[in-house]
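The complex is shown incomplete by one protein chain, all other protein chains being positioned as in the whole.
Right, chain A next:
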Amino acid sequence: MPESSTRLSVRKTYKLYVGGKFPRSESGRTYLVDGDNVSLASRKDARDAVVAARAAQPKWAGATAYNRGQVLYRIAEMAEARRAEFVSLGVAAAEVDAAIDRWVWYAGWSDKIAQVAGGANPVAGPFFNISAPEPTGVVAVVAPASLLGLVSVVAPAVVTGNTVVVVAGNPQVAVTLAEVLATSDVPAGVVNILTGHAAEIAPWLASHDDVNAVDLSGVDDADLATELERAAAGTLKRVLRPTAAPDWTADPGVGPMTALLETKTVWHPKGF
């Protein structure tokens, strides 16, 4: 080849992550984000993502806590290999490290949260009375733009057996994380990521009868957040709406996990 020829670079289109695959938007739309071509999700992509999340949920919740913990740890392993890519997207190296560490931190919680959020209850009668936390179901998340913020809302939801539909705050960062998830033994449909405008997609998720909770951590517009809360009320969804801008670097505590758990209490007769 002549010296003057230069290689044509292979340019990447950032696509959606739905049901373990990377489809383009069914609408065929794309938009430019910092010079990158990104699929622009429509309400029908949101609908498909909910279908994928619902289909994956029982099996993910039925997996052992030990297995879910392993999968989350595997995410951290794979993310570690992609540190440079996250940094090249403009994420500070320290934040990438914190995000990876957060996966490990939540991985450790998978088989411990039940002891914290549940347990044996003392009752005045001949019964064993046991409370156990169970996942809420399908959670729609409007994610913050930062990588650490994204991990800090997705990890606590999925570690307990929920499945999520995420409206990405920063498309390139979220899709790169999706590429990590796709190679980490996370079952298809457990995490689904949509890139596009929250104002366009989120209302369909908030009003969707088959979504059990919405996390509005990444909604900056107070009017939109209020509109989403109102839409979510139609089916009595759990709504997480931070009152102040969250500090993602702080110790999250168990709050983000217990917010997306439902308590099941069993009365079992004894002494017969």
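Points to keep in mind about this one:
As a convention for this text, a contact is a pair of C-beta atoms (placed from the backbone, for glycine too) under 8 Å apart; a residue touches a chain by one contact, two chains touch by 3 or more; residues count from 1.
To be clear about the criterion, contacts and distances are computed from a predicted model.
Going by its UniProt record, the hidden chain of the complex is named "Deoxyribose-phosphate aldolase" among "ATP-binding cassette domain-containing protein", "Deoxyribose-phosphate aldolase", "Cytochrome bc1 complex Rieske iron-sulfur subunit" or "Sugar ABC transporter permease".
Only one residue from A:Lys15, A:Arg68 or A:His208 touches the chain missing from this view: A:His208.
Counting the whole complex, the residues of chain A in touch with the unshown chain are 47, 50, 204, 207-211, 231, 234-235.
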